[in-house]
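So the structure is just underneath, and the comments pick up after that.
With one protein chain removed, the remaining protein chains of the complex are shown where they sit.
== chain A ==
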Amino acid sequence: MDPVNFVILASILFAIGSAAVLLRRNAIVAFMGVELMLNAANLALVAFARIHGEIDGQVMAFFVMVVAAAEVVVGLAIIIAVFRARQTISLDEPAELKG
């Protein structure tokens, strides 16, 4: 199987993920979009490692997983904190930084 197909799949997954982030108001769903984008990036990294026959991409993918795990913890904590304060997790609701 041609490894380039994995890169194309990664692109599609990234696009879906970013669409979820941009288009959905629900913070949880947007968050899932973020996770999808991260994993798309991981897939691309592994695919490139395979294409070039090197191990660097795989190592980087592990790093991304570790960071993503930490990010999930922090992100969910923020969502819960926001929910406690505002009784909503809509992304459009907090707009205090409007200039």
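We adopt the following convention: a contact is a pair of C-beta atoms (placed from the backbone, for glycine too) under 8 Å apart; a residue touches a chain by one contact, two chains touch by 3 or more; residues count from 1.
Keep this in mind: contacts and distances are computed from a predicted model.
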item	value
The complex's invisible chain, by UniProt name, from "NADH-quinone oxidoreductase subunit L", "Autoinducer 2 import system permease protein LsrC", "Imidazole glycerol phosphate synthase subunit HisH" or "Cbb3-type cytochrome oxidase assembly protein CcoS"	"NADH-quinone oxidoreductase subunit L"
Contact set of chain A toward the excluded chain (per top definition)	18, 21-22, 25, 30, 91-92, 94-99
